[in-house]
Each structure stands twice: as C-alpha cells, then as structure tokens.
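Quick one: the structure is below, and I'll ask about it shortly.
Heads up, one of the protein chains got dropped from this complex, but the rest are sitting where they should.
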Amino acid sequence: MKYVPVLFGLAIFLILPVVVDSYFLTILISIFYYAYLSSCWNILGGYAGQLSLGHAAFFGIGAYTSSLLFMKWQITPWLGMWVGALLATVFALFMGSLSFRFGLRGFYFVLITWAFAELLRLITLSLDVLGGPTGIYISVHTSPWQFQFSGRGPYYYIILGLTIFILIISHKLEASKPGFYFKAIRENELAAEGSGVATARYKLLALALSAFLTALGGTFYAQYLKYIDPETTLGVSLSIEIMIRALVGGSGTPFGPLIGSFILTPLSELSRTYFTKGGLEGLPLIIYGAVLIFIVLFLPQGVATWMKEKIAGYKNR
Amino acid sequence: MTSLLLQAIASGFLMGGVYGLMATGLTLIFGVMKVVNLAHGEMMMLGMAISYWLFTLAGIDPYLSIPVSIFLLFLLGFFIQRFLINPILHASEHMQILVTLGVSLILANSALLLWGPNIRSVTTSYSLETLWIGEIVLDLPRVVAFLFALFFTFLLYLLLKKTELGKAIRASADNPEAALLVGIEVNRIYPISFGIGAACVGASGSLIIPFYDLTPHVGPPFTMVAFTIIILGGMGSLSGALIGGLLVGVAESVGAILLSSSLKSVASTTLLVLVLLFKPRGLFGK
Partner (left out) sequence: MSLLEVHRLTKSFGGLKAVADVDLWVDKGEIVGVIGPNGAGKTTLFSLISGYLTPDEGEISFKGLSLMGRTPHEICQLGLARTFQIVQPFPNLTTFENVLIGAFNRTRGVPEARLRASEILKSIGLFEKRGFLAKTLTISDRKRLEMARALATQPDLLLLDEVLAGLNPTEVEWMIQFIRKIREQGITILIIEHVLKAVMSLSDRIVVLHHGEKIADGSPEMVSRDKRVIEAYLGEVL
C-alpha cells in the first residue's frame, strides 16, 4: 500500500518523455540532475552534518577525468566515469583526512572545502593539458557505447535512473547503522564518540560516498552537454546550486533534495531563459539568495519537513 | 631578483594595510556576536562601486566619497543584522552561514543586474603617479590607501577604547549576559557593531578603487583573504587583524611573483588552506 503513490509517480515519470516537448524534457532532465547531485551532497551535508561548499570539486574531477580519457585515449565514458569517481574519492579522502585530523568542523570545514575546490579550479584554469580556460569540447560519436545518444530521451532515463538509485541509497541509509551514526555525528559529536561511534572514520565514509556519487554526475553532465570548462564544472556557484536544493527541500531527509530541485530548478531554468535574454542576468541568483534567506528564517527544517508536519496535522484533526 | 622581491614586499605591505582594515570589520562582527559574514567580500565590492559611480557620474574624487561609503555600508550592515541576523543569532552556525551566503548572492548579482559584468576602473589624475624610495617604486594611490587604512583602523581603535559606545561594544563581546546586567542594551549594540564592521570594509573598497578593477564578482576572493587574515590573527582580535592583514598582503604579493601573477589567487587560497590546517586558532593562539 505504502508504495502505491511511489509507483504511480514513477509510472508518470517513465511515460513523460513520450508526451512532452523537448524544452520541457530539458527542464525535467535538469530537475533530476540537480536532485541527484543534491542528494549526493545530502549524505555528507544533510545526514552527517558536514556542510560542504566544495562539491564542485568532486563533480569536476568526474567530468574532467572521463572527458580527458575519452578525448585523449578514446576510453569510453562508461568506463571513465568509474575512474573519475575513484579519483574524486581519493581527493575527498585526502582533503577529509587532513581537515578532520586537524579537527576542522562547522564553519572551518565550509571554508576548507571551498578553498580546496577553488584551488582545483585555479589549477585547471592554468593548465593547458586540462584545456585551460576554454575547457574541453567532447567530439560527437553518437553511439550508446560512447555514452552518447541522439535526442534527449536516453539522457532523461539515465538521470532518472541515477536519481532513483540515490533515493534508494538514502532510504536504506535512514534505517542503517551508518545512517544513524552519521546523524549522531551531526547532532553531537562529543556524545557520538562516547556512544562508541568512530566519528573520524564515519565522517570520512560519508565524504567518500558523497564524492564518489557526485563524480558520476559530473560524467553525465559532460556527456550530456559535450562541453566542460573550469567555471561551470568547478566553480563555487555549482557548489552553491548543489547545496541549496537540499537545504530548501530539507537536508537530512531522503526526499528533501528532490523536492528542493522541483522548486528551484524550474525557477532557475525559466528565469535563465527569460531574464538572461532581457539582459537580467543576475536575477536568478538574486532570487536564490532571497529564497535561501527566507527558508532559514521561516522554514529552517526545509520544505519536506514542513510538508510532513502539515500532513500529520491534517491527519490528527 | 632581490629588487623585484623587495618591490613585491613593499606593495604587498601597502595592500596589507587595506586588508587589515577590511579584516578588522570582519573580526569585529565575529568578535561581538560570533557571526561569520560570508558577504564580506561583496560589501567590499559595494564600497568600490559607490566610489566608482560617484566618480563616474558626478566626478567626485574617490577619496572624497569615502564618507558616503562608510555611511551607506553602515546602514546596510545595521539593517542586515537587525532583520536577518538577529532572529537567528542563537540558532546553529549553519544558519548564519546560509543567511550571509544568501546576502552575498543578492549583493553580487544585484550589481550584475544593475551594471553588467564589465570590468570597470577609475582613472584619476594621480592614478599613475609613483614614489621612489631607493630602488623601490610605489604607486601613489597604494601609499595613500595604506595611510588612510591605518588612520581608520586607529580611529576604530579609539572608538572602541575611549568612547561609551566602544565600551558597550567591548562589554557585549566579552560577556553578553554581564553586559545586560549592567544595563547595556546588547540588542542595540549588535546592529551598530555589524554596521561598523560593514563600514570598515566599505571604506576599504573606496580606498582601493583608484587602483583595483571593479566587477560584480570581485567579492569572493576578498572574503577568502579576510577569513585567512582573521583566522591567522585570531578570530575576534583587532590587533591580530591588522598584523594578519600585513602578513597576508606580503605573502600574497610575494607568492604572485614566484608563481606568475595569473596565479595570485592560488597563493592566497593555498595560504587559507595552510592556515586552516596548521594555525586554525591563529598565530598567537595555542
């Protein structure tokens, strides 16, 4: 019974590409793409409570690795994505073990993740082998074996699949020992240690998992747009885009990032289409900033939690 | 090479004075109410923009528009604290980070919306004037900025040490409960302190506009530098901010000549990482 609405929703999203036009499909892809990335962030930032402002780094490593492997050695991105994910994990573990060893938490962790991602962007910007400021164009070999498809439909199904996959992971995490340990660390690290939680190890686990999955999203992006550059794939604005959806929707809840993406992504896609043409470039991000402040001041637990409480309120009446 | 190095040290030192003033604003805000202001760089951008526009539209010399920057940023800081920060003063640190991040997005992108992404600069009659000290050549605007920055830092110091308001601010920073008990209205001190912090960074912006290009996205590197400085100098320490500012100014400009100037930001970002890892409690902390 519980799964009926879920299955119903799933059926709708499976059929949608057949009935909607290509612009609408683009928006749907964006929604799931950000929902996926934000859910990856949610493992670390939401469940384990380690606010990262550097997820663009993991994303960028994924995008650049698979793209470079493909362009230089014709290695299919289906393979390259795993290499990228592993590299991102190694980078995350390096960054994490340094910062956790030195006891960086809270705001200091925000700063160091931001700084590490920024370093990666600056280095990529200055290295010609990585494409420098122009970035990398991925040549077109439309073939499923090369992670390239004609039309948007297949990309839609891939990102939908990834999103479902991460939702299942989040759902499983909710009721598992690592999931509870993550939450314990978020809520009170001192008490977590005292309850037998190896906090340093579990923080690294959350970070590694989050980075690995985020990097897969990077490869998807590169193959979908066939172009990557340091600003869009490694810049702090991407990190913000990823983080803000989870926070608006409800961080530390399985569906929060998805809900956040359904609210924010159409907003930003539509405003990008309409405002940027009219010379109103800054407007989407102004709206973002305002939404962020509004959420913190009025719905600090996020929309998902607020909706849950509303629904519970109705049932109790 | 040595003269190049001396040159870099000298100009870094001058910029460091301005950094010091900018970071003093940040450390004051943190010291008084334990709030981390991620919009600090954007406030710097606003200070630059105010002087830029007054110069471009009305021909007012940037140094004459400093009081305008100070006044407007004081108001901005005051109201940001009053309406956005105050309600969440005792909430988790995450929330402060998100609110100030929201403010930074709004400020930077309002600038983008209002006057576009172009790089803008102010050219005054003295923009290219220089001073020779032995073998070292110093840009006049940088020297002036440095002196003004020291002067403002000194004024702030006097304000905090000698006036009733300053005593109230320091008392609220040390122990808000005790301050309340002796009749200080902490809730009125907070917005004023935030305003003063913002005014410091506004003045810094006006000081650098004669030699530093303005873009809507000039803020984040300044935020990063400001945090590097106050962590290095000890969060909340005024003298630490000044010393940290000078150190970071020099380190950045020496790093830039060693790394080539396109990598100037690499130097300051690396510095932030190193400071976070090895001196998170500051040079003088344990």
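The first chain written gets the first letter, and so on, giving A and B; residue counts start at 1 in each chain.
Heads up, the rule we're going with is that a residue touches a chain if its C-beta (ideal position, glycine included) is under 8 Å from a C-beta of that chain, and two chains touch if they have at least 3 such contacts.
Note that the coordinates shown come from a computational prediction; the quantities given were computed from them, not determined experimentally.
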| item | value |
| --- | --- |
| Which displayed chains the hidden chain touches across the whole complex | A |
| Given A:Thr65, A:Thr163 or A:Thr199, the one touching the chain that is not displayed | A:Thr199 |
| Listed residues A:Ala191, A:Leu225, A:Leu270 or A:Ile311, member touching the removed chain | A:Ala191 |
| Where the missing chain touches chain A, by residue | 175-177, 180-181, 183-184, 187-188, 190-199 |
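Going forward, only the chains that are shown with their structure count from here on.
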| item | value |
| --- | --- |
| Whole-Å separation of chain centres (CA-atom averages), chain A against chain B | 32 |
| Residue numbers on chain B that touch chain A, as the complex places them | 36, 84, 87-88, 91, 93-95, 97-99, 101-106, 108-114, 116-117, 216, 220, 224, 227, 262-263, 265-266, 269-270, 272-273, 276-278, 280 |
| Chain A residues touching chain B - in the complex, by the definition given at the top | 51, 98-99, 102-104, 106-108, 110-112, 114-116, 118-119, 122-123, 126, 236, 240, 247, 279-286, 288-293, 295-297, 300 |
